[in-house]
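Submitted below is the structure of interest, expressed as structure tokens.
Note that one protein chain of the assembly has been removed; the remaining protein chains are unaltered in position.
The chains carry the letters A and B, assigned in the order they are written, with residues numbered from 1 in each.
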Amino acid sequence: MWILKGVPYERLGTWRVALLRGKGLGLELVFAGRELGEAFEELEARLAERPGFYRGTSAIVNFGNAPPSSDVIVKLQSLLNEAGIELRALTGSAAIETLAGECGLPYEPADVHAAPELDRRRALRPRAEMRLSESAKSLVADFAGARADIAERRRRGEASVPQLELNDQPEPPAAEPSRPAALHLVETPPPTLYHTGTLRGGQALHHPGNIVVVGDVNPGAEIVASGDVLVFGRLAGVAHAGAQGDEAARVFAIDLRATQLRIATFIAADAESTPRVRTVPEAAIVRDGRIVIVPFDQIDQLQERGISSV
Amino acid sequence: MHQLQPTIESMPEQAKPLGRAIVVTSGKGGVGKTTTTANLGTALAQRGASVALVDADVGLRNLDIVLGLESRVKYHVLDVLEERVSLDEALVADKHSEKLFLLAAAQSREKDEVDTEKMRALIAALRERFEYVLIDCPAGIELGFKNAVAGAEEAIVVCTPEVSAVRDVDRVVGLLGNRFRPQLVINRLRPLLVKKGKMLSVDDVNAILRLPLLGVIADEPEIIVTTNRGEPLALRKDAPTGAAYHAIAARIAGEDVPAPMPVTKETFLDKLGAMFGGKKA
Partner (left out) sequence: MSSRKIVITSGKGGVGKTTTTANLGAALAKRGKRVILIDADIGLRNLDLVLGLEKRIVFDLVEVAEGRCQLRQALIKDKRFESLAILPAAQTREKDAITEDQFAAIVDRAAEIADYVLIDCPAGIEAGFRNAVAGAAEAIVVTTPEVSAIRDADRVVGKLNDRGKPIRLIVNRLRQEMVRSGDMLSVEDVCEILAVELVGIVPDDEEIIDTTNRGEPIVLDEASRLRPIYDKIVRRLEGEIVPFTNFDQPGFFGRLLDALKAG
């Protein structure tokens, strides 16, 4: 689990709607991208998946820089009311404040809720909308429900990886470079699991922390880590990095041809039926709400997590 | 009834080395474990070694059929384990090879009736009398597999060039671990199909399995025929498949013989089909 301003929260991310739930904050709905119709459908489906789960909570809705028309707000309100959620306020850029006024809703400035991390990632997000191929879209749709379930299971404490016990201390103010802020935040992180040898089909490695495999990971094998996954060989099975919710986790391999990749609650599989030709080591990272594969020498934005856990 | 007369028994106790106990396994069914066991046993025996074959597939025995010995089987493994008969009485001498003996599986019993420790002891007892003990493993990775593996010190893994077989074999190799030093036999290869890109190649298979290769056996209709008739192909040393089994046996014995590989044999029909560009019937 992450600690955000002292409040543990969950991220159920898709590239259009993010549903956040925190104990003290209520829900924050983040609408990114412009296809509101589809985003609504997804939200509706997500709420229907667990009727009553959100009943009694309140939500603030973040439209970022793109204020919709006021009848969208009316529609959203009725959708939320059906699920027992109160639309408490709107948030986003200054344009949203105007919209909020028009709809008779309170406005809250965005920066109250955004973690510095979230802001930085948003800043990195390109303006252009993602274009996914049909088969990729269908995979995303396939996985949407599954991701929600993975998150739900984690919420119930059913992670296959033992939960890290993090201190419930409030996050220190924005760290100065010289200050070892990490030490205040967490206990000694678990050591990296270092496995030499080929992981064969049917074998699994589960570990809180990073996992390094020197050897191949065969189809049918499974790696689940709360941190990064590094395979010094061929990765062909299923790898799950950031299994406790860390979207900044990464999967590296000399020969990356995993049957399926998972980072936090994101799942991805190669939509193409013919395998890609790999010529360089690659990494899988989450960017803009989806898993992308990046050639190793092009990762210049390796997100630092402020915690040295290697 | 045949009495057991292996030549090793006449040697003094201290000088007698323990025989090698090798389990022939795969995970996937139908890849040719039993045929491989029968043929390798035959080849080893034809080369002069004393060999005992053990059928560990309780309830689904087949090794006796493949050797043509089904009418000669009187007692089986469980009869020995449950001490109703001695090992000598249960071992059946092979029809074709002098030094080859079979210990059949029970047909009307269940795998969970086999005591793993007793199985281990049985294999140990066989190792004292035979230079090679080959154990034919059942399909799957359940109790039958575990019992077949108990008592073995080495493994031969049989795989066909198919995606599902490779997956299952990989699983088994993972379960075996390093202790058994598994070596690979690839069975039922069809070089022509490999050439056409319609079958996995030897490299494709071993790219995943990464095992030392004993050899590759081609798919031939003759194999079914000989299986039905109970005459292992290894009896025909000069035919390609028989020769391949002998080469593998030599390699098992430690000889520096190259791994047998099947050659592409284009039949008349294949050439005709290629000429017209149509699918083979």
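One rule holds in what follows: a residue touches a chain if its C-beta (ideal position, glycine included) is under 8 Å from a C-beta of that chain, and two chains touch if they have at least 3 such contacts.
Remember, predicted model here, so these are calculated numbers, not experimental data.
Student: Applying the definition given at the start, please give the residues of chain A touching the unseen chain.
Tutor: 138-139, 142-143, 145-146, 149-150, 153, 158, 201-204, 219-222, 259-260, 267, 269-270, 273
Student: Mind listing the chain B residues that contact the chain we can't see here?
Tutor: 27-31, 34, 59-62, 65-66, 107, 110-112, 138-144, 162-164, 167-168, 171, 190, 193, 198-200, 221, 224-225, 227-228, 269, 279-281
The rule is simple: only the chains that are shown with their structure count from here on.
Student: At what distance in angstrom does the C-alpha mean of chain B lie from that of chain A?
Tutor: Taking the average C-alpha coordinate of chain A and of chain B, the gap between them is 51 Å.
Student: For the complex, which residues does chain A have touching chain B?
Tutor: Going by the criterion above, the answer is residues 198-203, 216, 218-221, 236.
Student: Which residues of chain B touch chain A in the complex?
Tutor: Touching chain A: residues 167-168, 170-171, 173-175, 208, 210 of chain B.
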